[in-house]
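Only one protein chain is missing from this complex, and each of the others stays in its spot.
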Amino acid sequence: MSLMICSTKCLNDFDCLMNTMKGGRVVLLVLLCWNVANFAVIAAGPQTCPANLEGQCGDSEEWKGEFFPGIPKIKYEGPNSKNHLAFKWYNAEEVILGKKMKDWMRFSVAFWHTFRGTGGDPFGGPTKFWPWEDGTNSVAMAKRRMRANFEFLDKIGVDYWCFHDRDIAPEGSTLKESNAYLDEVVALAKELQGSKIKPLWGTAQLFVQPRYMHGAATSSELGVYAYAAAQVKKAMDVTNYLGGENYVFWGGREGYQTLLNTDMERELNHLASFFHSAVAYKKKIGFNGTLLIEPKPQEPTKHQYDWDAATAANFLRKYGLLGEFKLNIECNHATLSGHSCHHELETARINGLLGNIDANTGDPQVGWDTDQFLTDISEATMVMLSVIRNGGLAPGGFNFDAKLRRESTDVEDIFIAHIGGMDTLARGLRSAAKLVEDGALTELVRKRYESFDSDIGKKIEAGEADFVFLEKKALEWGEPKVPSAKQELAEMLFQSAL
Amino acid sequence: MSLMICSTKCLNDFDCLMNTMKGGRVVLLVLLCWNVANFAVIAAGPQTCPANLEGQCGDSEEWKGEFFPGIPKIKYEGPNSKNHLAFKWYNAEEVILGKKMKDWMRFSVAFWHTFRGTGGDPFGGPTKFWPWEDGTNSVAMAKRRMRANFEFLDKIGVDYWCFHDRDIAPEGSTLKESNAYLDEVVALAKELQGSKIKPLWGTAQLFVQPRYMHGAATSSELGVYAYAAAQVKKAMDVTNYLGGENYVFWGGREGYQTLLNTDMERELNHLASFFHSAVAYKKKIGFNGTLLIEPKPQEPTKHQYDWDAATAANFLRKYGLLGEFKLNIECNHATLSGHSCHHELETARINGLLGNIDANTGDPQVGWDTDQFLTDISEATMVMLSVIRNGGLAPGGFNFDAKLRRESTDVEDIFIAHIGGMDTLARGLRSAAKLVEDGALTELVRKRYESFDSDIGKKIEAGEADFVFLEKKALEWGEPKVPSAKQELAEMLFQSAL
Amino acid sequence: MSLMICSTKCLNDFDCLMNTMKGGRVVLLVLLCWNVANFAVIAAGPQTCPANLEGQCGDSEEWKGEFFPGIPKIKYEGPNSKNHLAFKWYNAEEVILGKKMKDWMRFSVAFWHTFRGTGGDPFGGPTKFWPWEDGTNSVAMAKRRMRANFEFLDKIGVDYWCFHDRDIAPEGSTLKESNAYLDEVVALAKELQGSKIKPLWGTAQLFVQPRYMHGAATSSELGVYAYAAAQVKKAMDVTNYLGGENYVFWGGREGYQTLLNTDMERELNHLASFFHSAVAYKKKIGFNGTLLIEPKPQEPTKHQYDWDAATAANFLRKYGLLGEFKLNIECNHATLSGHSCHHELETARINGLLGNIDANTGDPQVGWDTDQFLTDISEATMVMLSVIRNGGLAPGGFNFDAKLRRESTDVEDIFIAHIGGMDTLARGLRSAAKLVEDGALTELVRKRYESFDSDIGKKIEAGEADFVFLEKKALEWGEPKVPSAKQELAEMLFQSAL
Partner (left out) sequence: MSLMICSTKCLNDFDCLMNTMKGGRVVLLVLLCWNVANFAVIAAGPQTCPANLEGQCGDSEEWKGEFFPGIPKIKYEGPNSKNHLAFKWYNAEEVILGKKMKDWMRFSVAFWHTFRGTGGDPFGGPTKFWPWEDGTNSVAMAKRRMRANFEFLDKIGVDYWCFHDRDIAPEGSTLKESNAYLDEVVALAKELQGSKIKPLWGTAQLFVQPRYMHGAATSSELGVYAYAAAQVKKAMDVTNYLGGENYVFWGGREGYQTLLNTDMERELNHLASFFHSAVAYKKKIGFNGTLLIEPKPQEPTKHQYDWDAATAANFLRKYGLLGEFKLNIECNHATLSGHSCHHELETARINGLLGNIDANTGDPQVGWDTDQFLTDISEATMVMLSVIRNGGLAPGGFNFDAKLRRESTDVEDIFIAHIGGMDTLARGLRSAAKLVEDGALTELVRKRYESFDSDIGKKIEAGEADFVFLEKKALEWGEPKVPSAKQELAEMLFQSAL
């Protein structure tokens, strides 16, 4: 039946809609429909199943030839290259501060943005109609898309990828069915990974489906809590199976829209129970990856419980979960919470919690998550200073939780965006290394605190200087000398490394 | 064919998907699919075509009995009522400051939020599955939905409604087809309106469809400009036909994401040309409604050209459009642009531009448009003070550009939300009238400026006091006396009217 | 010598400047000079030592008659009163929910705002020239001012006051001298307190003096750390001596301007050492008051270490200080950190840390601390709901960390502002009590979570439900039912109590 509809559609060169029988039941295959936040569904869109690609179209995971036919393996050509499809700063094998660039970066492609991003926004429908998409959410399409992912990883030269369960395989009509779909796609991914590629992390998508509208682990409904547990269990199994190095919790719905209808304390207790069970399950299955919490202040909820790094750290400490989790810091989330990205990285680091970075950036004038590819070399340098101080991020890395702008609709834009992001961070690493090697900025900071390197300073730092002793010293010393903080000099030193 | 699929679906109690043959071609009928901003389409959702409502389901505009069967006509019961489905403050026929409450308010229901709102957000799919929805975007469904709208208007006691062209009728595969669908639905609306009900305003939806991704009147593509012109032409025709009292332009995509790829000046010139053509067309067809521009600072674009009231006023003046347009001030847009709602209303008013109010409110801690129903009596009182000063809003009114929270999923919630919004504004009117009648706050303001009621003050206000004269006076008078501004007293007077 | 200058000044009716010999050395007495952030010092200002008050002027703590001569003791007159100098909602002895209003509120006057506030801002000089001020910062003036404070407390009917060490007594040229000045003024305060009045809390001012420009406990200079310790030691002594019920730490300079020159980890370690010493000293001197940390996100620093309640809680947990401190939540600080005041109160409460409230409010469109008196009854009701849930605030209370607007310059404005703030919170208490007594909102919340009151719910809450068990249940139960969150109903119930 679906074929008939598809051919009708394809003949009409428009309204390309397909249905297919899958596992004995009707599965909707939709490309053209979307349901923008508050607006009408519209039925028409550009053609997605073009007549001249007939052989590649339809209910099949097969795809003839390359997904990105005109695009070569991306190479390093140095800063003077004018080639949009080449690296100017990222040279994977080059050694910087004693480590290969690729080992500092551990770049990862985010499957959801790169392969499931549609360009839709709260006021608009999808704008991306990639050639390999047939307009369906079938398992066959999921597998074809997975093949595209691996071709992309190969061409862009990245060894890690990240995914949500529901990104890579469709949700079925029952949990059992969803799990079966997932297994089928994951088996293919395992095969395509080969020996070189692995997930940087996996996660469960617990926010799109309406059942999660009040939260997953913090839903007011017991049944939802259980469902979420089952979904995370499966996602952990799958991540483990694929050799994933981390597992992420982003609690998009774990928060509230208004305190008027919310028992925040009870919800937080539930969240803690959920995380304890996750830790127990991780140990049970022998999964060695790091568990990561990804703070975000808000959106979609008015208040998300993992507001920022300090809030997440307080939660972990309060509920006895410290040591079991690290944090996945996202730059755009940092700025939405009123912090610089660098601040959040440093807060995570000094709490012993810096596990991974979601490498993106927001718009400084915008109050929502734009998930843009990082292009600012100044910010990238700050980020890399934290990473260097952390001794790298492994087993974490840099996941490109970043998406093409809605209006960027060429296939090559996917490559340009990733190259831009990788080059920016690579340039940040080079600048940070220059700063480290030059030493002047480090020395400026060291000198600021050197009065605490004295005997009394050590006594204070050891917690042995009581107020009576300190008062005696203060009276003895008189007015303290207070030198300049040299902020402008520090900025000059920083900028001159760029 | 669609019936078969529907019955399969209905038998499966899930994945309720329908296709139907419409005008000789396949039209997709979708309820369950959506494509959340960056995430996967999921194919499954709650049942939408329940077995026990068979007679009411399917490809038909018919609907047996009431749409809101348990809900009575909403009545005024006064402030002590505990009835959720009654007005406590809004008493339509009651006279306040010489005018009936309903004439002050001129409430309007926003078709898009109330009847096309799905509960979807950038991280989540639809959550509203109203009984009368069959999961399709067909003309038949559009007509059934229109009947629901008129039953709602009747029960809630509101005489105006607002719509986008694409809210009330589906987009076809060609403009001609879209226009035909629109005509069919509009004919029904005209009939249902009877003699009492009218659109407060109509508008064209120029932001959902991907063709508008770079703007409509400000698109970089000429073809899109023309398409938008055609769509506005039709929407003006239709608004005129229905007796609409205003026509609105909200330029959701008229702005930019980055200046790097944008010729802002050229885009603004195009926007002005577009508006000049709209004015000419309005006159040509004898449409007497007010043209309204609705300022918004951003979202979905990073920068929207109609940023705020002052920006829109500058645009109108620059391009010789003053006198042809007024403004539709939305409270949530006001606060997103860094202003209080009251500020924007006053700015519009003193520029002679206050035409209509989109009555909603945002969350003060949130950086995007939440379009909540106004519930704050303080803000409502400020709003009503401006309205009173403006001598009312007619031919404009209060349009509830407000939506149920995503998590509010009961049919009765639609009523509760509107009752809450209407009561809040009605209470605001009562408080504002108390302030006006009491006079103490007005007197405080008048007295502050009374030194300008002197002869020299009049000279200054007439533009006849030059710097030489003023310097002479300043030297003569010596240090001026500067009295207290009494802000806390003003606040006390204001609060005590609530 | 100072007398001569003063008389010259007073004869000139302007430039009222005084110097006086104090303790054998020159102490500057300044009223008219200020040094606005980036602008010029101006030497001239209104007369502060008027000729007709000669007997009350000069280097003396004496003051003939009342400080607030035309103003009576403020009485409760009920909501219909038009008297600006009467309470309409605050009735101290009235019992609400089983407790007297005054015991719920425990109001406190902030000495710094009310008696040291000058109206200066970053772009402007002082605007307040209270009759009792003689333009000096002498000990004599400090004592006269203290008498004004106690007359104010008596007339406004408040039993608590809060102070910084340097508000109530001048800083000398040495720490020893400063301590002596403080002792002299504190002795008077003790006497004036009598048996009824006490400090709600005291604190040390560690942010105005340039020595603290890099922080106090987190200064890069050891000598400053010691000086701060000595100052806090003395401030705790003094607070204890006066019977203060709490002691507050607001770390205005404990943060950074840029991370480029900052060792955040070392600074935080120092802060923890400092707090440990404070706890030890408190115990040593037998001070029974609660130690309170007052979170603020920023201003004057770009980032303040006690960013918000969760950040402060994390700090306390990390450094083993939990149990020794509670939090002083300030509403204006809450909103600057991106939270509602209610959120911060609830976060503090469920972490067992809600100790005190700095009762003020900010401007929702403004990005700095405006410290306005709370006038919003909606927000006040939310605040009181948290206080009721917390069983009250004792030994904490409501401190009016709020100031007159710069432009409010009448003596009566001080009263109007406090009456407005007290009435707003009193009205909030009445509304909150209505909500509690009505019960409908509480019931709505309780019902939302009742699925967790089941056996399996209890198992989850006890941490006994592992993922395997939960998956089994999820598979067994199928798709969970997810009811409406009823936000609009909750808002309607809330609003109708106002």
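Each chain carries a letter (A, B and C) given by its place in the written order, and its residues are counted from 1.
We adopt the following convention: a contact is a pair of C-beta atoms (placed from the backbone, for glycine too) under 8 Å apart; a residue touches a chain by one contact, two chains touch by 3 or more.
All values derive from a computational prediction rather than experimental measurement.
Annotation: of B:C331, B:I357 or B:A490, B:A490 touches the absent chain (contact as defined above).
When the whole complex is considered, the residue among C:D134, C:D167, C:E267 or C:E330 that touches the unshown chain is C:D167. Looking at B:P69, B:G223 or B:G286, the residue that reaches the missing chain in the full complex is B:G223.
Of the listed residues C:E61, C:E77 or C:D121, the one in contact with the hidden chain in the full complex is C:D121.
Within the complete assembly, residues 46, 79, 82, 84, 88, 335, 338-340, 364-365, 373, 375-378, 404-405, 407-410, 413, 416-417, 419-420, 423-424, 440, 479, 482-489, 491-492, 494-496, 498 of chain A touch the chain that is not shown.
If you put the missing chain back, the residues of chain C touching it would be 1, 5, 8-9, 12, 14-15, 17, 19, 25-28, 30, 32-46, 112-113, 116-127, 137, 164, 166-167, 170-173, 205, 207-210, 212-214, 252-253, 257-258, 298-300, 302-303, 336, 363, 365-369, 371, 403, 405-407, 409. Mapped onto chain B, the interface with the missing chain covers residues 174-176, 210-211, 213-214, 219-227, 229-230, 232-234, 257-266, 268-270, 273, 276-278, 280-281, 297-298, 303, 307-308, 310-311, 313-315, 317-318, 337-340, 342-343, 346-347, 350-351, 382, 441, 444-445, 448-449, 451-452, 454, 456-457, 460-461, 463, 465-468, 470-471, 473-475, 477-483, 485-487, 490-491, 494.
As a working rule, only the chains that are shown with their structure count from here on.
Spacing of chain A relative to chain B, judged by their CA centroids, is 36 angstrom.
Here the spacing of chain A and chain C, counted between their Cα centres, is 40 Å.
Residue positions of chain A with contacts to 2 or more other chains are 210, 213-214, 257-258, 298, 303.
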